[in-house]
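Can you read through this structure? Questions will come right after.
Excluded from the complex is one protein chain; the other protein chains are retained at their positions.
As written, the chains take the letters A, B and C, and residue 1 is the first residue of each chain.
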Amino acid sequence: MSAPGASGARQFWRRLRTQRAALVAAVVVALLVLVALAAPLLTAIEGQDPTTYHPSLVDSARGGVPIGSFGGVSADHWLGVEPQTGRDLFARLVYGARVSLGVALAATVVQVAIGVVVGVAAALGSRWVDQLLSRFTDVIVAMPLMIMALALLAIVPSSFPRPVLVALVIGLIAWGSIAKIVRAQTLTLKGLDYVAAARLSGWRTWRIAVRELLPGLAAPVITYAALLIPQNITVEAALSFLGVGVKPPTPSWGQMLTAADVWYQAAPQYLLLPAGALFVTVLALTVLGDGVRTALDPRAASRLRVGTGRKREAKA
Amino acid sequence: MSLVNVTDLTVEFGSLHAVDGLTFRLEQGAALALVGESGSGKSTVASALLGLHRGTGARVGGSIEVAGVDVQAASDDELRRLRGGKAAMVFQDPLSSLDPYYAIGDQIAEVYRVHTRASRRAARARAVEVLDRVGIPDAVRRSRSRPHEFSGGMRQRALIAMALACAPGLLIADEPTTALDVTVQAQILDLLHTLREETGMGLLLVTHDVGVAAESVDEVLVMRHGRAVEHGPVSAVLGSPAQPYTRELLGAVPRVDAPRGHAEVPEKPAEAVLEATGLRREFGRGKRAFTAVDDVSLTIRRGETLGIVGESGSGKTTLGRMLVGLLEPTAGEVRYDGHARVGVNPAVQMVFQDPVSSLNPRRSVGESIADPLRARGEADEGRIRGRVRELLERVGLEAAHYDRYPHEFSGGQRQRVGIARALAADPRVIVCDEPVSALDVTTQAQVVALLGELQRELGLALVFVAHDLAVVRQVSDRVAVMRRGRIVEEGPADEVYDNPQNPYTKQLLAAVPALDPRIAAQRRAARRELAVV
Amino acid sequence: MSGFGGFALRRTVGAVVTLFAISVIVYVVFYVTPGNVAQITCGPRCSPAQVQQVAEQLHLNDPLYTQYWHFLQGLVVGQDYSTGTSVEHCSAPCLGLSYQSDQQVTALILAKLPVSLSLVFGAMVLWLILGVGTGVLSAWRRGRLTERLLTGVTLAGVATPVFVIGLVLMIVVCGQFQLLPFPQYVAFTDDPEQWAWNLLLPWLSLALIEAAAFARLTRAAMLETLAEDHIRTFRAYGVGERSVIGRHALRGALAPVIALNANNFGSAVGGAVLTETLFGLPGIGQELVHAVNVVDLPVVVGMVLVIGFFVVVANVVADVLYAVADRRVVLA
Partner (left out) sequence: MRQPSVIARRVAAASVSLVVAAGAAACGPEDNDAKAAGGDSTPHKGGTLTVLNSNPQEDFDPARLYTSGGGNVPSLVFRTLTTRNRENGEAGAEVVPDLATDTGRPNKDATVWTYTLKEGLKYEDGTKITSADIKYGIERSFAPELSGGAPYLRDWLVGAADYQGPYKDKKGLSAIETPDERTIVFHLNKPEGEFPYLATQTQFTPVPKSKDTGTKYEEHPVSSGPYKVVSNENDGERLVLERNTYWSASTDAERKAYPDKVDVRSGLDSSVINQRLSSSQGADAAAVTTDTNLGPAELAKVTGDKDLAARVGTGHFGYTNYIAFNPTIKPFDNAKVRQAISYAIDRSSVINAAGGSALAEPATTFLPNQKSFGYEPYDLFPAGKAGNAAKAKELLAQAGYKNGLTVTLTHSNAKDFETSPEIATAIQDALKKAGITVKLQGLEENDYSDKIHNVKTEPGFFLAHWGADWPSGGPFLAPIFDGRQIVKDGANFNTGLLDDKSVNAEIDAINKLTDLDAAAERWGALDKKIGEQALTVPLFHPVYKRLYGKDIKNVVISDWTGVLDISQVAVK
């Protein structure tokens, strides 16, 4: 019998290690996080920053296309410069990693927090609480994410830090599916005998929720969260495309993509750099998420219910 | 030529030797039972006969010849022709062994067409024919049903029908009755017996239940750790076992016909600790509502054991959960110590059926056992650890097991942990819900013995809920028989077992397999009569 | 089928409650959205007096609950409105009039809906073919090179934003090689062939994004089914691998695929904003983004309700199909 948790952590790592793709992905993700964290250092080594304009590096008469080959790649500008502004692309890319990863991660944290609270409360609460919360979750799921994001992002005063806001808005709108998963999983766990045993010990409901249920939710929640992160990166990019994402001059990959998509023909590297970065990140995170899922084995939970001898359907 | 000829069979999964040098034969039309506890390798042998290990990474050594096919050397095509065509297998769990999405008739027809190239129509006709043959009433209509629309016994009949479809020479039945109620089990065993008489096919029966083997076969091969322990005619092996392990195994099997060893009748009834009056519990609402427990009244006295016996769906688990307060009754009340009670009460504890799901896999067993102590407000870490260690030792584990996790224990050990946790609350009543049904017979006997000891020592009242009539008799002072949510008969254990009044109780007792093949034959005849009546 | 009747009733009530809640939320959210609606409608150079007149005209000076009450009234009994020269009736269910264009929102939706449905339906067919096909193949060839390649391709779909895929597809297919015309919506009723050719690229872009989820789900569900007991039964009865995979394992994956599909279909009706914007398809999503930008509350509420309606209906359909696909499930 295998189970994640205190004793399962070692098993988890052991199983994760056996998956080569997941390991490679983990290394890539670690590198990306490192790049994001070390952005100021990296740009200092390059000797550039993400916001300074270099009008002399672009051809003003031709719409501001970078002068020089490969979008103005040089010893000073490792990945060339941005059309129109001449800002350093390497600097913008590495600083963009901070925003893209940070927003996605923070949004995921918000989603998971709300989803777990609502899901657990619905599963453990009375019939009415469950009805109310489940219905509310349905409402949230049925609302078009983009539209609500557009409205919410417009309401909040612009003095509010934008990346935080974007993360909050994504988190506040898109927690429906995780709440549903948590509710279903909690209901399953609630039917398990060890929860009944904890009740017989005399513990109160909230303590049972914290001690007995939450650890059991860890596996499916981590699994789902691992898949949410790349999704949120794409959502941030899409919000930028619609013009309500992170605001300039803060660079984000989504915003770079948005600005760059029309430059596909005139300055391809301008589009390919953020697109490539996004692609690699989402790919690595998704593969890693799959690896985590395999290592945590979501079916462990359902297998818990299967005895070795007579099977009987629990009616309670 | 023998139907099955296995020589020096070994099956290895990685470093695990599941089967280790097994040799046996089965003649045409004969019946052999592979008997053993879990982990003895008996099911692995059954799979190996059909070459099911091919391509799974298991290493199979030795030679296997089934119905003239050298399973080890056969091509994939030959193997496919063997499977289902010459030798067919019946599995343990009939619900999961059938595809839930297709009609049963179609599934049988599919198998038939694989082997005969018959037309769709002919295959369907054959499916109806075999379904009819295994006693499915209204086979034409029922062949269009999906597995979930069948009862457990019907599903097992359907699986047997699938096995019969291509008229194979050998039927391999892997625990065919383990998931079934005792009365249904008897019907299936009778069916297998009749089919064998009529078709003359050979039977290889894999079972953990010595009684089932005694009912069905001519020869027995007792296995342990992948090796043969004892092999011989059923009457010889079960009647006068030569090997110590066989003797141990037989000794552990509870007997439905033997009275409880230490039955000491108290002079005057002790005071009642738990009383249930008019308990009723409904599930669901509206059209789907059904009553799981209906007007049950019980009294449990200090120091006594009340056995509650019934088949699946009889409501005994629901009753047990209401007694401990995990479920609120729809009507009626449970009184503890003369006071009406709502919700749980640490003085009334429970031992659960499934030793896997009853312990939180993410917490050490010591922590789980300490729960009632902490919930009671005990904060002194030293006292808690001390008490838990004491309890661990009391249930036959080691004090050092405190920090271990459930997956490091065997099923029997986990059940001991469960008992220790119940004891930690200093209970006066423990409701045991099928506490041993998931355990092997030898372990089962040990756990039953432990419960008995604890009861005597601590003056506990026990409620022992089980489907196994023999086990219940072994432990109970009084017995209540449940059927469809009601208690149909209640009384002192020996009276109920030796002189049952209710026809259902009689039917149940008649269905229990006997260890003596001669008695088994008599019972079979008796069952036919009961069925006629 | 009284059981089904009860189910239908419960779900209908649930859907109405959900949509009601959505309308309230949207009303409140957009009510507090910045932007002087009367000024936007009137034009930037309107005098305060004129703006006031327009506000009167649009009932913008009424308190929020009064406005919402009018909205509900319109839904139930319809509402009358003046065009200046005559009084017109907007029959129930009336979602009100657009602030900006004075059009009936219901008419606006009816005009945009075919476009969105065309887009999503076609894309759905493609994503099912691509997704489920890939899933089946990779479950069958698990562990081999084929599977890794397929996994890579589907992940590429997830990892690339639709506006990049769409734009590059369009530039390459329509611009560089001129294999297809630049998409412009042609109604199915006008010319089915042109309808399909013009929608091919939008379909493909949307399908590439969605297919990955289906591939992964199909593969996972099939592998799970392959580990089940009944698969062992058929193997033990000599049934060939092709039939085991194609007939039994795939069947097991059907129910979750149906559920995911219904879910995605519902949300894609309004969620294909990016695809519609990029390809200039005059669908619900594009109109909605426009309406949000000009704070055209009636249009926003109406369109969000329609999208919510599709999501809710899709979920009900999913449940029914799920129950049909898996007879063991009881509708509740």
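Heads up, the rule we're going with is that contacts are C-beta pairs under 8 Å (C-beta built on N, C-alpha and C of every residue); 3 or more make two chains touch, one makes a residue touch a chain.
None of these values were measured; they are calculated from a predicted model.
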May I ask you to name the displayed chains that the omitted chain touches in the full complex? A, C
Among A:A36, A:I147 or A:A267, which one is in touch with the chain left out? A:A267
Given the contact definition stated above, which residue among A:A154, A:A198 or A:L213 touches the chain not shown here? A:A154
Where the complex has a chain not shown, which of C:V24, C:L179, C:A227 or C:V324 is the residue touching it? C:L179
Pick out the residues on subunit C that sit against the missing chain. 33-36, 39-51, 53-54, 56-57, 82-86, 88, 100-103, 108, 111-112, 167, 170-171, 174-175, 178-182, 184, 193, 197, 277-282, 286, 293-295
Even though one chain is hidden, which residues of subunit A still touch it in the full complex? 51-53, 55, 58-65, 83-86, 153-154, 158-159, 243-244, 247-249, 261-267
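Definition applied: only the chains that are shown with their structure count from here on.
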With centres defined by CA atoms only, which chain is the most remote from subunit A? B
When B-C is set beside A-B, which has more C-beta pairs in contact? A-B
By Cα-centroid distance to the whole-protein Cα centroid, the innermost chain is A
For subunit A and subunit C, what's the span in angstrom between their mean Cα positions? 23
With chain centres taken as the means of their Cα atoms, state the distance from subunit B to subunit C in Å. 50
With chain centres defined as C-alpha means, what is the inter-centre distance between subunit A and subunit B in Å? 47
Check each residue of subunit C and list the ones that touch at least two other chains. none
Which bits of subunit B are touching subunit C when the two form their complex? 50, 52, 79-85, 88-89, 91, 93, 96-102, 110-111, 114-115, 146, 148-149, 159, 162, 286-288
Write out the stretch or stretches of subunit B touching subunit A in their complex. 38, 93, 178-179, 283, 292, 312, 317-318, 321, 324-327, 344, 346, 348-350, 352-354, 356-364, 368, 371-372, 374-376, 405-407, 411, 418, 421-422, 425, 434, 437-439, 467
Within their complex, subunit A touches subunit B through residues 1-8, 192-194, 196-203, 211-212, 215-216, 304-305, 307-312, 314-316
